[in-house]
Each structure stands twice: as structure tokens, then as C-alpha cells.
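The structure follows.
Note that one protein chain is taken out, while the other chains of the complex remain in position.
Coming up: chain A.
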Amino acid sequence: MKLDQQGVSIRLENCSKTFADGNRALQPLDLEIRAGETLVLLGPSGCGKTTTLRMIAGLEFPDAGGRILFGDEDVTRLPIEKRQVGMVFQSYALFPNMSVAQNVAYGLKVQKCAKAEIRQRVDEMLQMMELSHLAERKIDQLSGGQRQRVALARAIITNPRVLLLDEPLTALDAILRDRLRADIDRLLRSLGITAIYVTHDQEEAMALGDRIVVMDHGRVAQIGTPKQIYFQPQSDFVADFIGQINAFEGEVRNQWMTLPGGRLHCPHLADGEARVYCRPEDIELVDMDSVDAHLQGVVEQTQFVGDRNRLWLAGIMPRQVLVESSGRVEFAPGQRVGIRVRSEKMIALEPREPIRSESVREVSPC
């Protein structure tokens, strides 16, 4: 089912948000969301992603000087009920006093649609979302996944100009989350609606987003496609936050970086202090006697996760280095291994800030 009304493009101009207690949740933000795209706002809690979403929804208003445009229409001061948005809340906000069908019909009822039309559109929607058999149920008789689908159905039946999703999968368990993520992805593609999706889960963000906005401390850290964000992070924060990553830090001289566990070939770096990142899956394990074994370490811990082994190596950097290898090769703690990092797989960043201590925890299993 395609919506009659395609999504609009959305523009935020200079939108900042200071709460009544003086806390600045959002630094001045400019953001452009293309018509029909799914944009994911990603970041740790308190990064301003939910505030941004609520400003687009019309549940919060930007500080003076900010503007929000839906297409060419300035909606900055319009309250949510006048913005024609669809919203899915983290706790779904379904009405417990109404049945599933009544919940889905509510938006149309408010729009004063004719009774026959409401019935027809609700029936269609329930069928599309595979909820027909639950139409007369009360909300407290539904499982979490069913509630989620009712919330989606309720939000899209009114043909909103933009669909806003505030961590809609957080309340569900892992298996269900994976399935519903695929369902939501399919739905957003088939509707062709402009959608803004807030999450703190980077896997969810990569799976669903056409583009991802990574946010930190009320600022945009990076905007890009999932691949850009993953392979070309532009800051330490993004590199650390998305996926798992190893940091190599040291003095570069004549294209070689000196590390406690050996040397790292960095032909693209000038002499001086530098830091490069590398994803665990991009590090190759090589024989100890190979000429490529410039870096050598000791396996400290292994974890078999089916398709691959995860190895934590000591002795290369003060912190452990995480490497992934095929699941069929055996490694034992205490074993010495050599590794090679190809320069084209390295992510280089100017060392601006000391590495955050949290990144240690991201790499280590405990």
C-alpha cells in the first residue's frame, strides 16, 4: 500500500533547545531530511536525539531563532495536533480504554471522516499489519510485538507527512526486535514516507537508516550513510560509538608507527604523534615467522561466537586489541600470534582528545 500523500522534506534551521531548568539539551542544529528518506538519529542517552525528534513532532519548541519547515511550510510554532505527523512512542501510548480497531480508527475519527470510510480504511490497515484477528481485543490483552504493530498502524493510517519513531523497539526482547526491525524496514520502504527514527542501538540504525545522524552532547557528530559512518568516522566519538574498534596510538617516523608490540606500517601518515583506528574484522592474523608479522601479541581471551572467533590480544597496545578470525581455527590463551593491518583499512584521525576510557570496555568482553 502506497500512501496517497508522499512524505515531505523537512528542514531544521538553527534549532537549539534550552529547558526551563537552564539545561541546554541541543546546540544550534541545522538538518535537512529529504522527502521519502529514513533518517536515523543515533546516540547515547542525553545526546539530544529525542529532543530533536520531539521538536520535529511539535511536542517541544526550539529556542528563539530556530525554524522548522515541512516542505515550504513553516511549522515552527504549530503544536503537534496541527502538524499531520504520525508518531510511534517507546511505550506505544496506546489507549487502554479502546479496542485495537478503535485505537487505529482514532486519528480518522478526529479528522471527522465518514463512518463507512473509517471502517474500510481500518479494515485494510488491520489486514496489512496482520492484526485483523485482534481487532476487538483490548490493549492489555496484546503481546509487546502486537502492541508495536497496532502503534504503527495507528500512526500511518492518517497518511502523515512524516512518520516519527521514538525507540519503538527498545521495550522488546532481542529475537522479536530483529523480526520487527525487518518488518519496519519493509514497511518504510513500501510506504515511501519520510521517516525519522530515534535509537541508541547502532545495529538498528545501520539496518534501517538511509542516512544516520550520530549525535553527542547536543551536537551532531556526523551525518552520513551507514557505510560512511562505519567506514569513515569523522571523529573519535563516532569511531568509538559505532561498532567495535581498536585504536593504535604512537609516534610515527618514516611511515612506521612504533607500538609496544612492534611496528605498524602507516604510509599515509606524516611524522609525529598519531592515532589510527581499525575494525576487528579488518585485522589479519599471520604466522609468527611471516615477514608481515610486524605486530606480535599474546592471546589473552577467546570467545567462540559461531561464525567467528573473537580474540583479545595483549602486548600490542597497553589496552587489549580485539581481532576476529574464522570460527574454524583454534586459538588458546597464551598462544603468541602475529597480526597485520593493511593501511587502506585504517581509519586515521587527528589526535584531538585523549581516548575515552569507555572504549576499553567496548573492546573487552567483561
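One rule holds for everything that comes next: contacts are C-beta pairs under 8 Å (C-beta built on N, C-alpha and C of every residue); 3 or more make two chains touch, one makes a residue touch a chain; residues count from 1.
Assume contacts and distances are computed from a predicted model.
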Undepicted complex member, UniProt protein name, chosen from "HupE/UreJ family protein", "3-isopropylmalate dehydratase large subunit", "Putative spermidine/putrescine transport system permease protein" or "Cation/acetate symporter ActP": "Putative spermidine/putrescine transport system permease protein"
Which of A:155, A:214 or A:229 contacts the chain that the document leaves out: A:155
Touching residue (missing chain; options A:22, A:96, A:306 or A:334): A:96
Among A:23, A:111 or A:190, residue touching the chain not depicted: A:111
Touching the absent chain when the full complex is considered, from A:81, A:289 or A:344: A:81
Contact footprint on chain A, counting only the chain that is left out: 57, 59, 79-82, 84-87, 89, 91-97, 106-107, 110-111, 130, 140-146, 149, 154-155, 158, 164, 171-173, 175-176, 179
